[in-house]
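Take this structure first; my questions come after.
Omission of a single protein chain aside, the complex is shown with its protein chains in their original locations.
Chain nomenclature is as follows: A and B, assigned in order of appearance, with residue numbering initiated at 1 for each chain independently.
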Amino acid sequence: MATEDTDAPEIEHAQSGVDDITGGMKSQLGLTEDQNNLMGLAFILPNIVVFSIFLLGPVLFAFYISFQEWSILANSGTFVGFDNYVEVLQPAPIGIVDGNIVINSRTLTDPTENLWWFALRNTFIYAVGTVPLQIFGGLAVALMLDKRVRAKKAYRAAYFMPVMLSGAAAAVMWRWFLAADGVINSFLEPFGAAHNWAGDPATALGAVMLMAVWGGIGSNMIFFLAGLQNIPEELYEAARIDGASQWGRFRNVTWPSLGNTNFFVIVMAIIGAFQVFGIALVFSEGGPYYATTTTVLLIYQRAFQEGAMGIGAAMSFLLFILIFTFSYWQYKRQQSEEIDY
Amino acid sequence: MARSSYEYPGYERAGVTYWSKTAALYIIVTAGALWMTLPFWWTVTTAFSADPTSAEVSFIPAQLTIENFIQLFDRPDILIVRWFINTVIFAGAVTIFNLVFDSLAGYALAKINFWGREKLFLAFISTMMIPGMVTLIPVYLILVELGWVNTYKGLIAPLIAGPFGIFLLRQHFKSLPTALGDAAKIDGCNEFQTFYKIYLPLAKPALATLGIFTFMGAWNNFQWPIIIAQENAMYTLPVALFAVRNQYFADWGLMMAAALIIVAPVIIAFLAAQNYFIRGMSLSGMKG
Partner (left out) sequence: MTDHATRGTKYTRRHVLGGAAAASGIALAGCSGSDDGSDGTIEAEGSANLELTGWSADDTESDFVTELANNFDQNNDDISVSYEPVQAEYEQQMRTRLGGGEAPDVFYLDASYFGSFSKEGVLLDLDPLTEVDDYNLDDIFDPLLDAFRYEGTLYGIPKDFSTLSLYYNEPVLNEAGVDEVPESWGGLHDALVAIDEAGSVDAPMVEFANGRMFWSLLHQNGGQVLSDDGSEVLLDSQECIEALEFMIELRDDGVLAIPSEISVDWHGQAMGTEAAAMSIIGPWALPALENDFADVENDIGVAHIPYPTSGERATAAYTVSYSSAADTEYPGASRQLISGLTDDEGMAEWARQGLALSARESHSELEYYQTHDRRRTHLEAGEWSHPVAFGPESNAILNRVNPLLEGAMLGEQEPGEALERATRQINSEVL
């Protein structure tokens, strides 16, 4: 398993020629002889241009705004340093008072204590509840629909249907289904399990999660299907010849070969889960009583409804740090497990 | 030669366990498929039914009518045809640009060794970790400066290089063996030819995936066009869902009719893309 990390000077002999000229500086920067920089640049140029103007630029601008009290209307703001960040984070679940570690669990149970932490908690619960199901559900369906079932196209279309329906329409639909007098309750009525799913703070988030899983399996199915196409038939043959069982083939051929796809699916799932917004807004507007208020919904409220753009930007960057940490961990893990052949 | 990993030589004579497993498989897959599509069935019936009320559940509507669809075309404030055209241009252009630029970038990030490659990759996907709404304002301001507000240019330009596509294709190219490229280079191909002749054809499933997601994303996107468009004629189709909802309580029939019109092209695109989900990789000829 070779690792691919082109930022570190790897091959000794390739360095000597380079270093002779620049006294070791080039290898410090990671420039090695076996790099094809011009080609790389050519391939990536259009993306870099658009990226810089429309992605990187705005992100840096947003970062700049997070240190200001900014008004969209006036298109200007006043510098406040870290005040925004402090305001968002305080009171915190864990703090140090007089040298002792103090735990303030109210921040996680009481939305009026600190809505940021409460929303983060909601988002976290949402992520834990939906991501594994979406990923494994998608994988399972992809495996099933990869080969063995007839009428594959129809089935795949069926599973992808929820993804194709726009989020707003889907959320409205589910709100109707889960209404106190809706379809689902009319089936549950005989069992005494009917409930006001959307209107009860205890179950509203669960309802949103259900909708998310319903809508998320299809996407992952497609990603996995694409990844599965890259696994050469011969590997399965070889495994079968060696007497591997179905599970064995999965574990030893399919799963490792899906490594690259897994990385993609996991990171995208995490990004998506932590940024959930549309369905929470349309389904229940963050209610009832903050039950479905997620981090991005909170950012929307603060930045757009209340005009506190600086706070919104600060929250966005805190969220970014969280997501990036996780993704980077996945990235490092992926790098160490890579197969290159 | 076995046709699939489940159809091994001799499977025709497989016993009960094989067929019961198959049956179980079909049941599970079908049950799941029903869960996925039943809500959609309600969308269809509501769109065609004469008097949908929220208190009624009708899986088979009592009265069928296409009134809702006619209404959509009649109402003067809903320019369905114009919006449809706008959305085709918007989604089509964004998809094509993305397919081209992202495959180039994804290949480079996966197979070309260049300085700063990994950091650049991380920078690209990092931008997906900021909620889009926060960058909305700066992008809008840039477009105002450029004078591209309320134009197709402004609608399309910010979306032509997507971290999503770059990420997807990088991963896909990474899972293809470098040996292929090496062989091609030995034969005298330059980097671009290697990309174009060897790797790109093998990336069909990923390109189809990117195509469908980008198309769908742009097609269903309403947050962005709403900000860019300053006049009714520049809106895209998803706005219809809101134009119809502009009442105290929703007219479900109209709304579901609009939802159907919006989703239909996506379904067609998806079915078309399915043709590219084929096994491209074969190791034969690489031994030794």
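Here is the rule we use: a contact is a pair of C-beta atoms (placed from the backbone, for glycine too) under 8 Å apart; a residue touches a chain by one contact, two chains touch by 3 or more.
These numbers come from a predicted model, not from an experiment.
Within the whole complex, touches from the chain that is not shown fall on A, B. Touching the chain that is not shown, out of A:A42, A:L56 or A:I72: A:I72 (per the contact rule at the top). Of the listed positions A:P46, A:G95 or A:G287, the one in contact with the omitted chain in the full complex is A:G287. With the whole complex as reference, residues 71-75, 87, 111-112, 179-181, 196, 198-201, 285-290, 301, 304-308 of chain A touch the missing chain. Not every partner is drawn; the one left out touches chain B at residues 54-55, 75-77, 136-137, 140-141, 144, 149, 222-223, 226-227, 230-232, 235, 239, 242-243, 246-249, 251, 254.
Note that only the chains that are shown with their structure count from here on.
On chain A, the positions that touch chain B within their shared complex are 5-7, 29-32, 34-37, 39-41, 43-44, 46-51, 53-59, 61-62, 72, 75, 141, 144-145, 147-149, 153, 155-170, 172-174, 176-177, 179, 181-183, 186, 214, 217-219, 222-223, 225-227, 229-237, 240, 249, 257, 259-261, 263-264, 267-268, 271, 275, 277, 296, 299-300, 303-304, 309, 312-313, 316-317, 319-320, 323-324, 327-328, 331, 338, 340-341. Residues of chain B that touch chain A in their complex: 2, 4-6, 8, 22, 25-26, 28-30, 32-33, 35-37, 39-40, 42-43, 54-55, 57, 101-102, 104-105, 107-109, 112-120, 122-131, 133-135, 137-139, 141-142, 157-158, 160-161, 163-164, 166-168, 171-172, 174-179, 191-192, 195, 202, 205-206, 208-209, 212-213, 216, 220, 222, 238, 241-242, 250, 252, 255-256, 259, 262-263, 266-267, 270-271, 274, 277-284.
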